[in-house]
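Removed: one protein chain of the complex. Kept in place: all other protein chains.
Chains here go by letter, A and B, matching the order in which they are written, and residues are numbered from 1 within each.
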Amino acid sequence: MGAETYALIMLGTIVFAIVIGVHVAIALSAIPLIFGLIFMGERVLPMYPVQAFGMMSNYPFVAAPLFIYMGALMEHAGVAEKLYDAFYQLLGPVRGGLALATIGMAIIFGACTGIVGAGVILIGLLALPSMLSRGYNKTLATGCVMVGGGLGVMIPPSIMLILYGCAAGVSISQLYIASAIPGVLLGLMYMAYVYGWAVVDPSIGKPIQEDERIRGKELLNLVTKSLVPPVVLILAVMGSIFFGLVGPSEAGAMGVLGSLGLIVLAGRMNLEVLTKATTSTLKITTAVLMICLGGQLFTGVFISMGGDAALRKIILGFQFGQMGTIIIMLLIVWLLGFVMDWIALIFILVPIFSPLIATLGIDPLYFAILFCSTLEISNMTPPFAYSAFYLKTIAPEDVTMGVLYRGCIPFFFVNTAMVILLLAFPSLILWLPSLMR
Amino acid sequence: SQAISKAEAAEETWTWKGQAFCSRANRLYELGEDFGEMITKYSNGRVKIQFHQAGEMVPAGQVFDATGQGIIDFGQGCPCLAKSKAYAAQWFCDAPGSQSPIEKIIWYYNGGGKEILEDIFHKKYNSHPLFMIAITAEIWLYSNKKINTVDDLKGLKMRAAGVRGEVLTKFGTSVVVLPEGEMVPAMERKVIDAMEYSSINCTYPVGFCDVTKYLYMHPTKSTSPINIWAINLDKWNKLPADIKKSIEKASRDATLRSLAWGIEQDTLTLKKAVEEKKSEVLVLPSDVIKAFDEASADYYYEKAQKDKDLARILESWAKFKKDYGKYGKWMDYFNMTGDHIGLVKGDS
Partner (left out) sequence: MKFLDMIDGISIWSGKIVRWLAMVLSLVVLYEIIARYVFNAPTIWAFDLAMMISSTMFLMGAAFIQYQKGHIRVDVIFNMLPARVRSILDIIFFLLFFFPFIGVMIWWGTKIAYGAWIAEEISNTSQWGEPVYHWRFVIPLAFLFFGLQGVADFVRLIQSLFASPDKKNEIPVSGEAEKVA
């Protein structure tokens, strides 16, 4: 067997190690070190710090801490609360209205933040108690909180798109623009599904009481007030990217500035809030980027051993054609998404897929959004489902992991339908970026 | 038994794994692949090449360092990437006002350039450089503003890098460093007024002429980068003399071939730019040229006071000019195309 066969064995070993619980960053870094020493010799040793330095001097990575910081600050800006209040009044009177309100506010909040955890927890704290106390179906209630939080990484800005851009060398700005329509569409599809369910079975969620409602001027006032901060922020971040004024990392800094401004306006600015936000920024940034570093180290060894060429040969050997190969690649993402961490998946799969995409003449931007849409599903597929883990940390005792997993299932079909829709209509992805060119 | 070991030595083969500083989509990568095939062919199949794109084994900016460390056997890149440990290496790459591409080749092989570059790379990067691509002269400036006088450079918002960027700041140009992918949108949204990047056959496909009105040429001394393969010095030194010789020959042939190919492609592309994209081709006004070349020279000699290698390069350039300058113009005259590509009846 040649080194390339062992490279494939190494890939399998890493997946196995991650699944049984080796820290993701360590598995990605240390297992290639062992294989590299055996099949590449000592040259793998200096490769490690050289790869690390390469990542340190790769500018797109700067976007990650900035958007994470923006998201961490946003938790304290009170945007989510106001948005939920407004949507509560707007959609509450409809059947299944609070579930619709949850997703509706998640769409807008998703355009203000780009990390999964913060979204799920924040939306969960706001929406879950009000739904459960009104006797909403538990799986529905938890399901919309989880997918609502997940919208944070489908709708730009998004840490997922940043990391994909870093791994694939695709412009993060372009990824943001390209994901805007699919992201919002996914949110609307969630809403359509929930409303459909509520029409068929009204018992899943009752409208809010008449005496809770506000109307007319008061309602208009509430809606306007709740929408101003996110709209300003979306314009500052996405607007400046769309009009080509700033690059993605600079947009992240604009977002930080905007979030700080909103915290001040909300009258919540103090050292404790700042310390909390910076601490969680450090935690998330380090945890995420250490995995990215592991991904770079893995890639260097895997390719040096010839693993990429071997895998390409296997996939191209099937001769499925362009569409067939795309589907095979997405199936791999989807399957591994059940048991793996999505950040690791980006850094393991993108270097393998990128040359295939080039060989087959697939638009890298188009594939990027397909990849990320499929990867988003991994957040809610058991057993390893980030969204469920986050929600579990704040959910009441009787909301078991089983309930959460069940809550994911229907939305899982919506997400899959979304990917099929994108496969059938590439212009959903490519139309908006074409305006920018 | 001596006969056997000799036969064994004759059979010895080497497989080199290396990487480019650019991606597969880049034309320079393709030229690197060509060079790899030439090495294998010229060495009668004894040196085999496994070539990878940027970032696959080591980060793009670290190819020379990684070669010296022995992580990869060879790395392809512009000498300006070597500026980290050898500041003067940039002057082999993109030094405005210095040498046209063909002059650079003549100087490299006959005026002492090769020895200097080898010295730098042996000392600072533990590797042996092989010149393998001479890139054609760059468009001096892709601009949406006219440059009539030196004053027009002042306040010009421009993307520029390397030595040229440094000289431009002396004219009050507001120099921005943007990566390749962000240049075209920035130009389109008027974030910048002008940019420099590469030869037109490389920039046209990524849309430079879609967003630019004027293509400014420097009639004699447009800057032209080169690419080299740096081979790990220990690996290089272990090669038998005949293999080394065949690789050096491949290097020289690849260089000349790349330049001829580039001029052909530039000509075809320029036609497209003017006819399809309505680009206006302009020559830089002579007082701007003079001021810029002088400022460049001042800057180089100023920098050379602190850098021995750069001083050596400038000295070698001066000697080359003295030795060959007066003959160069005859070759120029002899090879001049002017506007006479082809012949039609009635031409005199």
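Everything that follows uses one rule, which is that contacts are C-beta pairs under 8 Å (C-beta built on N, C-alpha and C of every residue); 3 or more make two chains touch, one makes a residue touch a chain.
Keep in mind the model is a prediction, meaning the values are calculated, not measured.
In the complete complex, the residue from A:Phe35, A:Tyr69, A:Tyr193 or A:Trp334 that touches the missing chain is A:Tyr69.
For the chain missing from the display, the contacting residue among A:Ser203, A:Thr224, A:Thr278 or A:Gln322 is A:Thr278, taking the whole complex into account. Shown as candidates are A:Tyr6, A:Phe35 or A:Phe61; the residue that touches the absent chain is A:Phe61. By the touch rule set out above, chain A reaches the unshown chain at residues 17-27, 29-31, 33-34, 45-46, 48-50, 52-53, 55-59, 61-62, 64-66, 68-69, 115-117, 159, 245-246, 249-250, 252-254, 256-257, 274-275, 278-279, 281-291, 339-341, 343, 383-384, 386, 389-390, 393.
What chain B contributes to its contact with the hidden chain is residues 61, 69, 80-85, 87, 124, 155, 157, 161, 165-166, 174-177.
Please note the rule applied: only the chains that are shown with their structure count from here on.
Touching chain A in their complex are the following residues of chain B: 17, 23-25, 50, 52, 55-62, 65-66, 69-72, 179, 181-182, 185-186, 188-189, 191, 207.
For chain A in complex with chain B, the touching residues are 43-44, 46-47, 50-51, 53-55, 57-59, 169, 171, 173, 243-245, 247, 296, 299-300, 303-304, 306, 308, 351, 355, 358, 436-437.
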